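All protein chains of the complex are present and in place, except for one that has been dropped.
Take a look at chain A:
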Amino acid sequence: MTDATAVGMSADTRKSGRYLYIASVAFLCAWVIVPIYFLLINTLSSPEAVNSFPKSFVPEFDFSSLQFFAGFEGMLTALKNSVIVALMTMVMSIIIGAPAGYALSRFEFPGKGLFRLLILLTRAFPLPLLALPLAVMFIQTGLDDTAFGLALVHTTLAIPFAVLITFSLFSGIPIELEEAAWTLGCTRLTAFTKVVLPLILPGITASAIFAFVISWNEVFAAAVLTIENRTLTAFLLQNLDTSPLHLKFAGGFILVVPALIFIFAVRKYLFAMWGIANR
């Protein structure tokens, strides 16, 4: 009898635990999906529908909001700036980050642990703290209000991730493959280009895309360091008060969609970054 009660109780606990689990998952999904859904509805509705009340829960598939957005002065330039800065960030963070990731994964050197910690620590300083001295320095060197200057700052933000992702990618490639290549007539460099590079290229792409998204989403440095050459985020922030509601929605949508698509495409490698095995 006591056995039966114990079994019954544990089954009960398990059942309620399961409900709690499902409810939590549903809540978290709603937390993320509902705002994005509203963003979608309002972007695909006519400006009149966006400003009226009550709101509809199904999109009208009216593209006049997006058309208005595209026609808004400075918007397309800002979009172009965003893409340019993000591309520069992407290239620079890989060129700097991937060799660091390789070194971390393949060599033993004094201070390796400290180096890894420092890489993470670069994310510990809030950007506003750095923005003022950076702005002063950029003005002195003439880098202020340029896409390259902003890309430099974004690269700094993206490098820790580039290093960590590439580190885990390189660690996933057995050193024996490189050693085999060396014994088969490769130098360190040719072994890298002929064996390691083809194997990590998909992961490098993922890491690059992640850097792109970091730059694409970044608003604070963009707002502080640029005036004429605003990126889309900074431009929208600047015009937030004055612009009509449907413009904000359309801008938000344009910002969210690429980031979402890219992150979805590279999710496998982001798991790898946190040490969750993906093969």
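Operating definition for what follows: contacts are C-beta pairs under 8 Å (C-beta built on N, C-alpha and C of every residue); 3 or more make two chains touch, one makes a residue touch a chain; residues count from 1.
Simple rule for what comes next: contacts and distances are computed from a predicted model.
Missing from the rendering is one chain, named in UniProt as "sn-glycerol-3-phosphate import ATP-binding protein UgpC" (options: "Anti-sigma factor antagonist", "sn-glycerol-3-phosphate import ATP-binding protein UgpC", "Amino acid/amide ABC transporter membrane protein 2, HAAT family" or "Phenylacetate-CoA oxygenase subunit PaaJ"). Listed residues A:195, A:247 or A:266: the one in touch with the omitted chain is A:195. Of A:95, A:177 or A:240, it is A:177 that touches the chain left out of the display.
If you put the missing chain back, the residues of chain A touching it would be 174, 176-177, 179-187, 190, 194-195, 198-199.
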